[in-house]
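All remarks here apply to the structure that follows.
A protein chain is absent from this complex, but the other protein chains hold their places.
After this line comes chain A, so read on.
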Amino acid sequence: MFRFLIKRLLLASTTLVAISIVTFLLFFAVPSSPAWVMCGRNCSPERIAQVEQSLGLDQPITKQYTDFVQGIFVGRTIDDAGTIRECEAPCLGYSFRSKEPVTDTITRSLPITVSIVGGAMVIFLTVGVGLGMLAALKKGTVFDRVAIGASVGFASTQTYTLGGVLLLVLVYSTGLLPNPHYTPITENPLDWASGMLLPWITLGLINSAMYARLSRAQMIETLQEDFVRTARAKGLSPGVVNRRHALRAAITPIVTIAGVDLGAYLGGVVITESVFSLNGIGREAAQAVTDLNLPIVMATVLLAAFFIVTMNIIVDMLYAVIDPRVRLG
């Protein structure tokens, strides 16, 4: 277990370093003038020169990269036109557009993304997996067909379509729900939940469709396995066989996929956040792209990759815990 962890961590850090180099090169070496891009259209040549200097763009690219990495681990100072800006330990750069360290933007928007993803996950892990398992047990019945038909439909639905229709019906036409908004859970849990309800339903339902199909297929396959037949032959009640024996085996691959999905979503659920105008990481990144706010773009890409890689490791470890057949070498 320990050796496996070390090996995976090494591999993961190689991947992260490679991704950071690629993104760094793309964003800082490819544009002819990153300073111009970052400063904006109405930027005077003097200001561009200032930005160039404070970003260290006049220095060789390797120095720029090591400065960036140093900023992440020990922090750095950035000289913005004479004003020295302190950028503390996990320093991902300084945004000249928003005039604040990138870390501030991220700490502001990450809780929003986490709130959306957390709630949606609860929905698709209960509704989606539950429906899929039930459909597998009632295979061939009307319930099964309706569940599968609905899941095919929802799986082809775009987040913005479902989100837009829900907004139209529940907010704009009837006023049943308030416009989606973010209130920190520590301030007012009720308001937090009511503001997040629409994104939860939207992301939750669309993913439920995929999870229902997946868990149905998994459960059907498991129910045909020998150990399930053995359990039945022992005279165990169908409930015990389904819950204790089949479900446990069928759920393992689902946990893996849910973990990988969680990693991907934490990096920003761009479309969901955009439909509901919530300033999570994804919308912040999309906005930064439109404004060519490179430090934020770079930081969000890295953060998203970090979540993906980390969740992959966690899933691998978890796999060994819930599935005794897996032995980590």
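Before moving on, here are some points about what is shown:
Rule of thumb we're sticking to: a contact is a pair of C-beta atoms (placed from the backbone, for glycine too) under 8 Å apart; a residue touches a chain by one contact, two chains touch by 3 or more; residues count from 1.
Here is the rule we go by: contacts and distances are computed from a predicted model.
One chain of the complex is hidden; its UniProt record names it "Peptide ABC transporter permease", one of "aminomethyltransferase", "VWA containing CoxE family protein", "Peptide ABC transporter permease" or "NADH:ubiquinone oxidoreductase 30kDa subunit domain-containing protein". When the omitted chain is restored, the residue from A:19, A:49 or A:236 that touches it is A:19.
Annotation: of A:147, A:196 or A:271, A:271 touches the absent chain (contact as defined above). Although one chain is not drawn, the whole complex shows that of A:4, A:65, A:143 or A:160 it is A:160 that touches it. The chain not shown here touches chain A at positions 15-16, 18-19, 23, 26-27, 30-33, 36-37, 152-153, 155-161, 164-165, 167-168, 172, 264, 267-268, 270-271, 274-275, 282, 285-286, 289-290, 292, 297, 300-301, 304-305, 307-309, 312.
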